[in-house]
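Here's the structure, in structure tokens; my notes come after.
Selected chains only, in their assembly positions.
To keep things simple, chains are lettered A and B as they appear, and every chain counts its residues starting from 1.
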Amino acid sequence: MIVPASGARVHGEVIAELPHDLYIPPDALEVYLEAFEGPLDLLLYLIRKNNLDILDIPMADLTRQYMGYVEKMREHKLELAADYLLMSAVLIEIKSRMLLPKHADIEQEEDPRAELVRRLMEYEAIKLAAQRLDEWPQVGHEIIVARAYYEQIVETQPPAVSLDDLMAAWKSVLERAGHFKHHRISREELSVREHMSQILRRLKEHKMLEFSALFDVANDGLSKLVVCFLAILELAREGLVRITQQEAYTPIYLQINQAD
Amino acid sequence: MNEPNNTQEMKQVLEAALLTSSEPLSLDDMLKLFAGRMERATLRMLLDELKNEWQVDQVKSTMELVQVASGWRFQARSEYVQFLARLTPERPQRYSRAAMETLAIIVYRQPVTRGDIEQIRGVAVNPNIMRSLQERNWIDVVGHRDVPGRPALYATTRTFLDDLNLRSLSDLPPMEAFTQQDMQLQL
């Protein structure tokens, strides 16, 4: 016996008023709409509980009554009343097909009740599955999970920079500056600028260096020596270093350009 | 503490992580704890050992280590829940019958459209029900059926499985368990 779960929540008197057939008194419609989840639910209840014999229902009266509900429910819950109306239409259609004389050539046709039975049984199974799910242990109800505290430390990572990021940034600088035609950077030029920084670093440490000390002739290849020389010239051109020589053929010195 | 270099220390790191994590920890999560210096098979073994350390007859007995859909978590043994419930009088609300039927259809018939749900229940689906199940992250849209209107296809999520203490949908009773005796329609 399947009693609607919400029917059980209704007071005793309401349960006593549950319908015996598909006719629902208009003044009780709202109660039924609340107690049942729809016409399938109501039909299922009637079949399981009362062994409903739909053949005994005066279909003409039922139809008139359902039309009456629809009028009453026009303002609210219209779609719910429509569900019930649709169900009674299905039932009437089934009944009418049952009453039609059977022709020999359509004898193989499926019993018109089969589809309704299939739907009712599927709905019944879902209804029971829903009850079972509702009773299933749930986090927050029957299950309480561990949530002890821990000190959240964040290992701060410096931003990652890729070569692509760097190139994109430089490209956007060039584009915005609008004079990139004059700033095409070759590998050689990059090397020169890098050497400029290195020479400045060394001069910062030693104040003054002999020109020849800046060249590692034994270890550096010719191209690197050239790059170093270009770096010195560029430093001088940009006024970053001062190159001095007391007199011809005496050592040439490099020092940071500093007026002191 | 240096990197744990024996199973006892490793289990302690796992226990600390599992007792403090607000979400179940997957094996991949737990491998991160050891910064790559842990084999998956070893981790499984350690979890089994840790689970055994937390048993009713052990010193550690209030929690149990369980495996759910998205990983492992500690949860209070059921005998304590009645007391813990006294701390939080207002619990997450239970769903209406309509909502539970809708959920059951999604659970057992997924992926389904709203139309499928309406067909099975015989009534229109209240959009609030779908919304609240989605907001709880119990269901989500996994695709669209290729018919006019391209209706959304709904399915249950890992969070749903976690919240119901399930490792997979197959942990639920099969649909056949709910199929009742055949009915005779006396039409």
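Here, contacts are C-beta pairs under 8 Å (C-beta built on N, C-alpha and C of every residue); 3 or more make two chains touch, one makes a residue touch a chain.
If you're wondering where the values come from, they're calculated on a predicted model, not measured in any experiment.
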item	value
Total copies per chain kind in the whole complex, with one of each drawn here	A x1, B x2
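Definition applied: only the chains that are shown with their structure count from here on.
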item	value
Intercentroid distance (Cα basis), subunit B paired with subunit A, Å	18
Complex interface listing, subunit B residues touching subunit A	16, 18-22, 63, 73-76, 78, 80-81, 84, 91-92, 94-95, 97-98, 100-101, 103-105, 107-108, 120-124, 162-165, 172-173, 175, 178-180, 182-183, 185-187
Residue ranges of subunit A touching subunit B (in the complex, touch as defined)	2, 4-6, 37-41, 47-48, 51-55, 79-80, 83, 87, 91, 94-95, 98, 112-113, 116-117, 119-134, 136-150
